[in-house]
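In this view, the complex is presented without one of its protein chains, the others remaining in place.
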């Protein structure tokens, strides 16, 4: 009998430690695991390195985690957001480090980390400031930059449905970074709108096989970042 | 209006040229696109380089293509099969070249070729004869071998259902190399048991998005290699 | 030389419409945020394009009706979209495999500067106070088969955006194939900028004066 379900978001993130690297799923608000992030704020871990495509908006979810000064460094492709001043303020005041990575390179680095590939070559960013200091190499007459795989201690991910073995399916474009972050993290935590018995998800449509997922927690009615921001919510 | 359907396997492989690199899906008989391979035998292209996990069994499908001496080289992880003498005979008599590649490295090379990654590092085969002559490198104290991405002119793939845009779903373990070979080939040809209108495959369950697939052909009742071999069939 | 106005040359919509004429039926297309997005409105009757958005959807459809948006169905600009019949969802590594692997036929982007050798700068002014953010632009220009820029010919201050060499931080080296502006359509060739077509009412000298490098006449 295998059962990866935990009862609450708090339980799901209880062992995140100071200095941990945490991948946080989502592209914009789609797929942002807000309840897990809020549980992490409550939990109190500090000096985190966060790997995420964006840095959140308003003062909820990821932006709230940053605002609470729990994050020492972000590895990110697009930290700017129309309606958030949290990251810009922290960055300008030198309170947060940024490793800016092209979006596709970020995705591939995460996938490589999960796939046991320590390094690979990509044409993206060659000749730009984002390739400065990195090794480049020619293959078949074209120049590529070497990029390293990325791993994490934890990944916080939002799915649609998960089963007790940790198999996950996602909802539309909320899939984005979830499947690859689950691969790259030692402990992948998935919040899903429903948690079902093994066998209820067709094996042909599973997106994240359970081997990549360590904990699942049911959050039946997850909040949406834009709605919280529109309502003026600030967490906590 | 987009319609990638062609009428027959013959039409689907009509432009395979002498000397082409052809990826052939399947692991053992599961996912082996027998009707497309037989059409390729009829078509007559020679001096092919075939990328495939195995080399077929009996004298049908891939083994028949080899037997017809259309293949100059195979890139393969496991060319031996219990009930086939075709590859062993050709290999021993020096009529075919073999590039032996570990199965996971083969899969990753194909995926890399399709993903625009010219080279990557893997721990597999380090210190073995299959890494001889290849560049090795240490990352974080562990040794890896550099492997190159693989591309092809054509891929022959077996799916379960395809739509007119080229979206494909597969059947069980017949999925194997299909999705990555579709990515790595200039022209990916998929035979499917049914070809349907766009919209009939749920966008959440598509395995090969249509962008990777150039032609689809309906083969409603595909043959299974083991059944043909058991019946003593030799193609042509 | 006075700053250009919308009264001379093509409007944003006309630029998008002009570009849309040049995209063949069945193309897989990624449209950047801003003017590039307008291109989808002007695809000629009888042609079907398939839109890729790098956050994980192929077969993107138009925006939904007001109030019908789904926060989990958005595009790379983080706006609500829809999915057309024949669409597919996928994760980010697969999405950028489509980009990096050369599977997307055309990408249309905005630009801060395009150099005569095809270099593009479109992600950063390089100012010390700016918050750096790059998104998928570097991957798109490095991987997509053809990359078109759609932009005003000059900045609001009247400075040329088509330049001898970029002064802003680069997005990619020698990656742009063609530029559509309010004044002209211009190819990037081995010899540099080459006129394809002038906008109605615009003459060659007018464009050359507003271009920061030599412009070859159309052949």
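Labels A, B and C are assigned to the chains in the order they are written; within every chain, residues are numbered from 1.
We take it that a residue touches a chain if its C-beta (ideal position, glycine included) is under 8 Å from a C-beta of that chain, and two chains touch if they have at least 3 such contacts.
On a predicted model such as this, the values are computed, not experimentally measured, just so you know.
Shown chains touched by the hidden chain across the complete assembly: A, B.
Only one of B:8, B:128 or B:194 touches the chain withheld from this view, namely B:128. Of B:6, B:22, B:110 or B:152, it is B:110 that touches the chain left out of the display. Across B:73, B:148 or B:224, the single residue that touches the chain missing here is B:224. Residues 1-2, 111, 113-117, 163-165, 167, 183, 197-199, 203-204, 206, 209-212 of chain A touch the missing chain (whole complex, contact as defined above).
Residues 27-31, 53, 77-80, 87-88, 91-92, 98, 100-108, 110-111, 122-130, 170-180, 207, 224-227 are the ones on chain B that touch the missing chain.
The rule is simple: only the chains that are shown with their structure count from here on.
Relative to chain C, the chain whose mean Cα position lies farthest away is B.
With B-C and A-C as the two chain pairs, more C-beta contacts join A-C. Residue positions of chain C touching 2 or more other chains, listed in rising order: 57, 83, 89-90, 93, 96, 99-100, 143. Looking at chain A, residues 108, 122-123, 170, 172 sit in touch with two or more other chains.
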